[in-house]
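Pasting a structure below so you can have a look.
Here we show just some of the chains, and they stay where they sit in the whole.
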């Protein structure tokens, strides 16, 4: 089987494994205070143009979202997210397990708009008895979104401004951030992201690492005691260097951005070819997740050779599915897939 | 600096890294349902003599404890532990964060006794109004304990029997289980552990792996929906194979036990030499953590060359400290340490 | 001001106050194990036709919902409710604070249908990886609903059957249960309610009592250790007799049902008169909450003499508002209100 079902089907970029091997006998202290972590932090802060940021390494996305959100909110506050946001749908209630409601906003494309946030905020505070409802306490967005779409700089600026006006910290889930930055229509760099939010994370698991997410805290008010929160949420890895070494490798000379670009090229190769075959897509994704709508009989046949994710039925005989590319995707696999779809279509 | 402060100062056993390299390009599904995880599960079940066990892989100890404990207890129940138990002391309230009190029992050696459990249980249920107190809901022990001591088979049998009489699931934290099994005075094998408890975990992080803990659920009643609990607690690693490959390597031919033995040999080398120098120890540890009591001036001098953990002041001029050995400890380092202590003493 | 904004604007039914006075000097034990509580329990069990039920007294609705729901669910499970359900909207995240997501189903009339529950259940369990989502763990409905509508017997039977097929406990929030039972179109008595659900509560706060809600647990599997849960949730009133005396008074000779009927008569008086004036209603409520749609200028004028709750704008010049009647509503007030609306309309 050739796997396109997700972007974590292989191990890690070879340079990361090589580095793990080279450093294996080094003795370091635990819990993320070793030299490799320090170097990785320095590289990331530089890439963010934010020397004052705090950078922490955690293991996975759900853990990171839980740790950041529960660190920010008071008990009566909730995190506002798109109805399709990862925390609202696919984390088995991890946010609620920390005591907080996820307040959802409708969204067709995975994104939420500045005006939606303002309306929600006003609706809450104009209520005659707001204390009977969960208070919006922060905004959560994903870049790129769960639908592969990305916020433009002007969209993010508008959102950021509303958040600051309303006193709502803005948190960006960057599980696939590399792929968002590498998209052809991206008009932001890492420093733009850093400037426009209060805290975000740079996903490693889906972009070249074995595992690991780098949380970048920009807003000073959110920095206090964050290591306690990591520990309480099970994210303070004993061999923290493991995460440091990986991010050091990814950020010392731009590897993170290079391998992200490859995933985008593979995704666009697929998108263009399928579009040329007259196939439509469920979302207008410019990143590494592509959602073509295909006849069910085609999908059945494809399923014998490839893995992909069922997304939703679009009519009686068609379904939208998800194909993911990644830093590890082989061009010949994408080409083979294109040929096979063409043949079956 | 030569590091003895803990048992996670190096990377992973070379065979694990080699295997990660060999399998790196393989494509597998995510979240622990790949072939490597399956093989690792099979090896572990065999080693436990328990074909019906459920085996799950998580990332770290705090996460594992939180997931297991919150999976077992109802909201009004607490986990009973030694006052020195890891969950009572060094997890930043992670158990409480899931809503549960840790009910502590006094202990000098890190162990709790069957009679203590029975007394606590009786005291609760003989109270005229037990519903005003936290109900004991399960028993948590560590093997070996945080003080390096181990439960003997008869001690564990007694504890197990009381637990079963009282309807209290027994959970064994095996963060350093390998070192407990390899101790010279150990009279149990993995299958004994499995037989005498309801759920336990086999620590990988401190015994040869980059990271990872294998939860083994023996009691059928505790198996239901455990994967949901892992996900909610942030432990369902996207590249779950990472954990599978490591435990496959550790358990396919006994590597886990072999490297544990090495740590014990190194610890005994140190213990014997120091004892021969007339040095006393805070606890009678037969495992990889050793707690000698040394003059503060000796410790100050040692601290320039070695790292170790301060434990407690024992009198005005002496302190107990912790030296850890591990699968990775070099014999020449231990010998050098012995010589240096001798010279300074 | 004449108050119609809610159904808790007065104290308690005079017979309750009288009884509190008569019993004031009695000495009783605390926490709900006194004779008054015992009598109240017996009356309620009889009224429910369920001698085996467990009856507990709590103080308020949010507390009751939180206690019942957190007692039933495991951590990875959620409570399914209408999007308009009280627990989903107006409890400041109290359910989430116990760690559980509220899974909402769309609803126009405040009710959910058996088919919706079945679909949600199937969707969850047919997912390839259900453990990434919150598992539906129980069903929560309100009778009457937050919109004043009521479930018919056949609707509740259908819901009940699906719940039993799916293994989902059915919990009925009866904050206004008396008003639901007294509605002209009600085809159920208390015993029907008891037979068709697993646990429900009989609201006292809104139906004649100073405060208090009587939880009735029908399903044996949900009875265990419920008093611990009440205590943990702050509901085990020291002077528990306070609640016992009130429910004893309400249920010894049917007072609860009689005073509920009065509220319905007052509501129907209002509804009929307004309907005759050509006024439309937002929901077809047959209970004590009525939601007429009135011109904003009428509402502004009315607001100088009466209190009522703003509900929603229905067009540029009209709004729906809520008028509540209760056991305490004076007929002359309703007639005055009708006249004033007529005059203004």
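For reference, chains read A, B and C in written order, and residue numbers begin at 1 within each chain.
Simple rule for what comes next: a contact is a pair of C-beta atoms (placed from the backbone, for glycine too) under 8 Å apart; a residue touches a chain by one contact, two chains touch by 3 or more.
Quantities reported herein were computed from a predicted structural model and do not represent experimental measurements.
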Problem - Subunit count for the whole complex, all chains sharing one sequence, 3 displayed - result: 4
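By our rule, only the chains that are shown with their structure count from here on.
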Exercise for the section: Find the geometric centre of each of subunit A and subunit B from their Cα atoms only, then give the gap between the two centres in Å, rounded to an integer. Expected result: 33
Exercise for the section: Mind checking the centre-to-centre distance between subunit A and subunit C? Centres are C-alpha means, answer in whole Å. Expected result: 42
Problem - Centre distance in Å when subunit B and subunit C are each reduced to the mean of their C-alpha atoms - result: 50
Fill in the blank from the handout: For subunit C, residue numbers touching 2 or more other chains are 75-76, 98-99, 131-132, 135
Handout entry: Touching residues on subunit A, where the partner in the complex is subunit C
Key = 75-76, 78, 89-93, 96-102, 128, 131-135, 310
Practice task
Under the touch definition given earlier, write down the residues of subunit B that touch subunit C in their complex.
Solution key: 31, 70-71, 74-76, 98-99, 129-132, 135, 225, 227-232, 236
Practice task
Show which residues of subunit A lie in contact with subunit B when the two form their complex.
Solution key: 1-3, 5-6, 8-12, 14, 17, 20-21, 23-30, 59-63, 66, 91-94, 97-98, 205-206, 210-211, 228, 231-239, 241-242, 307, 328
